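For this depiction, one protein chain was excluded, whereas all remaining protein chains were kept in their positions.
For reference, chains read A, B, C, D and E in written order, and residue numbers begin at 1 within each chain.
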Amino acid sequence: MSIVKKFLYVNRKAPYGTIYAQEALEVVLIGAAFDQDVSMAFLDDGVFQLTKGQDTKEAGLKNFSPTFRALGDYEVTKLYVEQESLDERGLTLDDLQDIQWEDEDDDYAEKPSIIVVSRAGMADVMADQDVVLSF
Amino acid sequence: MSIVKKFLYVNRKAPYGTIYAQEALEVVLIGAAFDQDVSMAFLDDGVFQLTKGQDTKEAGLKNFSPTFRALGDYEVTKLYVEQESLDERGLTLDDLQDIQWEDEDDDYAEKPSIIVVSRAGMADVMADQDVVLSF
Amino acid sequence: MKFGIVVSEGPYTHQASDSAYNFVKAALATGHEVSRVFFYHDGVNVGTRLSIPPQDDRQIQEQWTALAKEHELDLVICIAAAQRRGLLDQNEADRQGKDANNIADGFRISGLGQLIEMGIQADRTITFGD
Amino acid sequence: MKFGIVVSEGPYTHQASDSAYNFVKAALATGHEVSRVFFYHDGVNVGTRLSIPPQDDRQIQEQWTALAKEHELDLVICIAAAQRRGLLDQNEADRQGKDANNIADGFRISGLGQLIEMGIQADRTITFGD
Amino acid sequence: MATLHTVNKSPFQNQTLISCLGHVKDGDSVLLMEDGVYGAMTGNAMSEVVAGMGANVKLFVLGADVSARGIDAGRVAEGITSVNYEEFVGMAASCDRVQNWL
Partner (left out) sequence: MATLHTVNKSPFQNQTLISCLGHVKDGDSVLLMEDGVYGAMTGNAMSEVVAGMGANVKLFVLGADVSARGIDAGRVAEGITSVNYEEFVGMAASCDRVQNWL
């Protein structure tokens, strides 16, 4: 297939209380094999998915947060995070995992995958897609 | 069993979008056989369960709203509805079904099952129970 | 126009599968094509043949099976989501050493790639969920 | 003290069954009794033996089955909720003319009366749901 | 390049409608469906919020879900158009993409 579409995976829910965040990641990983133009959006409670230091041992759950750091290897390198959603929850970029990707075209320089955008900027990202999948 | 406990069934969710309202009613009907002291609470979006004129044909769903009018036959006669929840949604008692029960001890007089209470009154009802089941 | 449909919630518990069914029927009735219906998350539970809904309620699985037969719809259940939730066909049961399967007629189990493929091929992708 | 527990959501999709499991383990560990665990709504899906979760994830049904065996827990699946969702034991399958069952060891199917009875007999009733 | 947005949650319980309306672009359409139809009612605590935030978009409500919930047609706010499933299909076809706010 030579069609390249813009796919956006929209994440608006907190992790662990429900499975949507985890099963969204499974779609993203599989989808990476299809060579589409992939972006992820994190807004509302979805920004909680990216917090660092998640430790699920005592709760008896599977910690899937390390997967976010592997996304670069799958060439998923555009993680749009909404500033207003962070602000409302008292979070800053420092509270989130440091997620990077290696730019082959720039001597494998490590570059940040998280792109913080305003609410208006997020609306622009959303309006620029062919397929929007919501989780 | 001769123990009589106060059971409260708490309904805070709208009907049809999810099954909780319908399956809560199924519990209430079965529970009626146990001769306990039963009350139902309707607050937040739960007050939408009691609206009259529900017509589910075009949506292809099962209309379970007539069941509320049968509750009196099962001696479930205390349906507490929160005034503030109605107000916030722009509803009045006129928008709700007319649900009645027959008082055997008063020459089978028909009496209203819906008891409108304030938020503080609802808190009093909740604090007066032995078992609170939430749907 | 070609529609791709995602159903993300199980039958009865959420309205999602009913809404999706109504949408698909309306799309077919107005001359559109539905290239695939992909069942993900709890949506996989729509495809069990073991459900016995009350007789006076709609029969959700049977509705989908009948619609699939009539219009040759491709009803795909995600294998990863299905394994987690216990929805199997005979192949999967054999492969995993399980002694029973529960998939209904008209549904097939396949990988998440079918969701992406649907997104690529359909003109519009629409999700019914919670 | 005697606890009665209600689980209202299916495994993996919501945390409810995990939280209930942790609570029951802690109650037993601190010398309390758990008179019954009642699975209602999508909670009935916890009791399927056909699920195959990823190996690096917790095995929710197996955890409950093992805990039930160790402590002689009464794990009751609501029959009405189970019929709607396709969770059957062999009795139900025979009675309804279904060709398979999917209930796991340690669970039994019974009526909603068991929920009310639990509420009457337990000192505290606690619901884990969504 | 317009988007059809759908919202299926009650705005009295859940922030989804507010979030959707905070991300729509001029000329987009928003369809209220399932429990989302409560956001179309007039005369309540949410009505002004919806009217204000939705001023630049076209608001629709799925009639089948309005009837199911016993909302009288007269209670649907002015400016919100009731559609059936075939019209929903038509809207999805004539927009450029559909975004479902879940």
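Following the convention adopted for this analysis, a residue touches a chain if its C-beta (ideal position, glycine included) is under 8 Å from a C-beta of that chain, and two chains touch if they have at least 3 such contacts.
On a predicted model such as this, the values are computed, not experimentally measured, just so you know.
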| item | value |
| --- | --- |
| Which displayed chains the unshown chain touches | A, B, D, E |
| Residue of A:Lys6, A:Arg69, A:Arg89 or A:Arg119 in touch with the missing chain, whole complex considered | A:Arg89 |
| Those residues of subunit B which, in the complete complex, touch the missing chain | 10, 12, 43-44, 119, 122-123, 126-127, 129-132, 134-135 |
| Residues of subunit A (touch criterion as defined above) contacting the omitted chain | 13-18, 44-45, 48, 51-61, 63, 65, 88-91, 95 |
| Chain not shown, touching residues in subunit E | 12-16 |
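Keep this in mind: only the chains that are shown with their structure count from here on.
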| item | value |
| --- | --- |
| Neighbouring chains shared between subunit A and subunit D, ordered by label | C |
| Chain located farthest away, centre of subunit A as origin (C-alpha) | B |
| Chain whose Cα mean lies nearest the overall Cα mean | C |
| Interface residue identity across copies subunit C, subunit D - same or different by half | same |
| Selected pair, greater C-beta contact count between A-C and B-E | B-E |
| Furthest chain, CA centroid comparison against subunit D | E |
| Gap in Å, rounded to a whole number, between the CA centres of subunit E and subunit A | 27 |
| Residues of subunit D engaged with two or more neighbouring chains | 12-13, 41, 54 |
| For subunit B, residues contacting two or more additional chains | 16-19, 59-61 |
| Pairs of chains in contact (touch as defined earlier), listed by label | A-C, A-D, A-E, B-C, B-D, B-E, C-D, C-E |
